[in-house]
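Removed from the display is one protein chain of the complex; every other protein chain stays in position.
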Amino acid sequence: MTGDAKAAIAARAARELRPGEVVNLGVGIPNLIPAFLPADAGVFLHSENGVLGVGPRPTEDELDPDLIDAAKRPVTVLPGAAYFDSAASFAMIRGGHVDVAVLGALQVSAAGDIANWAVPGKDVLGVGGAMDLVVGARRVIVTMVATSSGGEKKVVPECTYPLTARGAADVIVTELCVFRLRDGELRLTELLDGATVDDVAAVTTAPFSLDLDTEEVR
Amino acid sequence: MTGDAKAAIAARAARELRPGEVVNLGVGIPNLIPAFLPADAGVFLHSENGVLGVGPRPTEDELDPDLIDAAKRPVTVLPGAAYFDSAASFAMIRGGHVDVAVLGALQVSAAGDIANWAVPGKDVLGVGGAMDLVVGARRVIVTMVATSSGGEKKVVPECTYPLTARGAADVIVTELCVFRLRDGELRLTELLDGATVDDVAAVTTAPFSLDLDTEEVR
Amino acid sequence: SAVGGNRTVPGAMTASRLVSAAEAVARVHSGDTVMVGGFGLVGAPLTLIDALVDESDATDLTIVSNNIGEPGRGLGRLLRQGRIRRGISSYFTSNPEAVAAVNAGELEATLVPQGTFAEAIRAAGAGIAGFFTPVGAGTLLAEGKEERVIGGVAHVLEEPIRADVALVYAARADELGNLWYRRTAQNFNPAMATAARVTVAEAGELVPLGGLEPESIHTPHLYVDHLVRSA
Partner (left out) sequence: SAVGGNRTVPGAMTASRLVSAAEAVARVHSGDTVMVGGFGLVGAPLTLIDALVDESDATDLTIVSNNIGEPGRGLGRLLRQGRIRRGISSYFTSNPEAVAAVNAGELEATLVPQGTFAEAIRAAGAGIAGFFTPVGAGTLLAEGKEERVIGGVAHVLEEPIRADVALVYAARADELGNLWYRRTAQNFNPAMATAARVTVAEAGELVPLGGLEPESIHTPHLYVDHLVRSA
């Protein structure tokens, strides 16, 4: 998968975010999203290591070892930003006060189950805030390429990888399409970049319904 | 009971407090204690409405409507004081970080059960922080006159008033004596102001043992 | 997400967050549970309470507040109007009219130890569905609650205390709704701001964006839906 495709996924995911929303961005594709947010997007970025109001990457002069995001990258903050401790930060997440979490996944099931932290047979030694975010955020947007680098299809009838949480995904954005979980059902709501339903079906083992007509323009 | 007797109880209770300790004082007799603390007592006063480092009562000029103690009286703070919210304040109490709570009681049992918030047959509509304090504070000192204004004895075999907590009292200071709960047993450890063991026995229905010899000088 | 914690209205744009007290209390509907900050009247959102009394018809309310005001002051005014069906508090006794209303069968009283009250409100805001505390175990206030012995000590299971609307007071707010509380006027306000679907903050003073030290913001703006200036 090319960087261009990943950027396209990020660009489409960026359009899911509404002014005023508090958004937590995971590592990988989600971290490309800020580049696609318009200047007046009005989105507040939350990082679970204890900051609300994350700004752009710092210049050399702005670098501060005490100011990082959850991916441990140096960041800046915008006016009106706040710092808080990890218990308070996760209280925001777990209490339902973060509007959107955008994150990558290894598999998403037809019921919205997410597997994004562990591969069977490998070490399961790092979970970080993944489980907290997918359970606590009001809306969970999964951004991922439709197949793994090994060719495995990722939108599946049932997750076979260790679960992060059940029924947690609300939206899935791949390079081909947008899926939405509505009424407990996986629906294909938008085709991207000239993809066809057949293109999507070819890389999707989960059953899904077509709901293209009802997709709202945002 | 005269104000002098109450002051004497407060004076004796003050001697239970050690330098560096964090102490929460209840309404009534406990609130007389600061007058009996030497200037170098080194005690930090905690008030459960959200302040550590309570100082003397304010002068007219120092009065600040935003600065009260849990008895809703105006106070001042000392250098190094901190303010915090009620959840944080009670986390200190309930987590065992307040060294001493000094409070009044209606009854204390031979096992250290405390009843101090409700009288049978009357409204039970105010508990405040009483239960949190007697359960959470490391050491609980009960200060009270030995009998109620109606002549009822207050150190009893079993509490008949609604309980605040079981087994919570560590020390009881009355106008006649000091009792300590040691090894689950109520022990008379000190006679005050010329009182005799018979004087104490006359107003105490709880069984108690004599432990006068082993009382440490503080 | 699989689980709904508290669902506040998505944060509005900066400009619209500041509203009148009347507009703010219009978010309160009959039958709602309303949290009100303050320890006695210290730190209580008096402008919002007065607006609720004078400019709202919402009735049959459950009030979550450490006290039910004082006679004819703060929530005591709402009580006199007979619009409070139930109170959840640690200390009704500070308002004799609240005690009288309970005895007359006009006010349902749920008494909670003050620390459990604060912790249960925090729990609601933090997505905690229940917690075990030794406080209250074996007392009248544990009646009807699940008990469990943990480490040899009796504990009681307490549930979170949530609300539809929280009315809080902060000495300072910036235009995004970040809040800073002064001295002991903080009390229950920060926890309550996290525990309702809709949080309205009354601010004594509005400061420009950046006017609050980022490390010293007590309530970050994601908890605040509407801002009202103190009258």
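Per-chain residue numbering starts at 1, and chain names A, B and C are given in the order in which the chains are listed.
Please note the rule applied: a contact is a pair of C-beta atoms (placed from the backbone, for glycine too) under 8 Å apart; a residue touches a chain by one contact, two chains touch by 3 or more.
Being a predicted model, the structure only gives us computed values, none of them experimental.
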Query raised in the report: What chains on display are touched by the one that is not shown?
Result: A, B, C
Report summary line: Given B:I68, B:A137, B:V156 or B:V200, the correct residue touching the omitted chain is B:A137
Report summary line: Contact with the hidden chain, among A:L45, A:I93, A:V142 or A:V173, goes to A:I93
Query raised in the report: Contacts of chain B with the missing chain: which residues?
Result: 18-22, 42, 44, 46, 52-53, 77, 79-84, 90-99, 101, 112, 134-140, 165-168, 170
Query raised in the report: Taking the full complex into account, what residues of chain C touch the chain not shown?
Result: 2-3, 119, 123, 126-135, 150-151, 153, 155, 180-183, 186, 213-216, 218
Query - Touch list for chain A against the chain that is not drawn - result: 47-51, 64-70, 72, 83-87, 89-91, 93-94, 118, 123-132, 135-136, 162-166
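In the analysis below, only the chains that are shown with their structure count from here on.
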Query - Set of chains whose contacts include both chain C and chain A - result: none
Query raised in the report: Going by the average position of its CA atoms, which chain sits the greatest distance from chain B?
Result: A
Query raised in the report: Closest chain to the protein CA centroid?
Result: C
Report summary line: Rounded to the nearest Å, the gap between Cα centres of chain A and chain C is 33
Report task. Calculate how many whole Å lie between the centre of chain B and the centre of chain C, each centre taken as the average of the chain's C-alpha atoms. Result -> 30
Query - Residue numbers of chain B (touch at least two other chains) - result: none
**Report entry** Touching two or more other chains - residue numbers and ranges from chain C
**Finding:** 122
